[in-house]
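Apart from one protein chain that is not included, each protein chain of the complex appears where it belongs.
On to chain A.
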Amino acid sequence: MEEIQNIDVTKNPEPEVIIESTKQKQSEEVEHHCDEQQKQSQEEEDELRKLLLSDIGELPLSPPSATQLNFVSYFITDFTKPGHDHYIYRHANGLCVIGLAPTHIAFKDQGGITNIDFNVGKSDRSVLKVSGKRKKNAMRSESNTALCKVSTANDSYIVRCCVKGSLLEVNERLIKQPQLLNSSADREGYIAIIMPRPADWTKNKESLITSEEYKDKKQDGLLEPCLL
């Protein structure tokens, strides 16, 4: 992963305890309890601290993010229309997080995305209530089922599911904070979470491209550096 720059690496650091209250509290307690007990628990605490600190290894300047570690990134470009580029982050457990890829044409408009509306197709996706382990009432969607509509100053664009499966959740925080799509479309600005069946995923996967292929493909048209 190119983003980790191992320039500054610190090994076996020593801690500097900042917290004001604990040290004071401890000295008070020594007066109240017998020394034996205190000594033993102090020893245990020291043991614990040693264990905690000894395990700290290299500290890279910019470690891989949780998304990078836990998900595999896929992309699909020009989906149903040119410029409609999406990402699909697939977790090890099979769930897929869907969102707008950095090269989506919505980002090219002046001022970026100003509004999002989940009321598309036959129902408002943001009011779906999925319940239980079996995910009852989840909307079954095809890859081209409409998810939402994002609007900019000039235009509006339909965002589609890209993956066939059950729609578990849409990011309703976007309704009040559409700017999340502009600032962090790959994290807090995700659009939906979909659970595909294993058989459907295997078929779907064929139309997706990997992170590497995506970078190569859009070499010229990168709007902002890929934060993944």
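In the analysis below, contacts are C-beta pairs under 8 Å (C-beta built on N, C-alpha and C of every residue); 3 or more make two chains touch, one makes a residue touch a chain; residues count from 1.
Heads up, the rule we're going with is that contacts and distances are computed from a predicted model.
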| item | value |
| --- | --- |
| Chain left out of the displayed complex - its UniProt protein name, from "Trafficking protein particle complex subunit", "Large ribosomal subunit protein uL14m", "Centromere protein H" or "tRNA pseudouridine(55) synthase" | "tRNA pseudouridine(55) synthase" |
| Options A:Leu59, A:Val72 or A:Val127, residue touching the unrepresented chain | A:Leu59 |
| Touching residues on chain A - with respect to the absent chain | 10, 13-19, 22, 48, 51-52, 55-56, 59, 61-67, 70, 91-95, 97, 130-133, 135, 168-169, 171, 173, 180, 187-188, 190, 193, 195 |
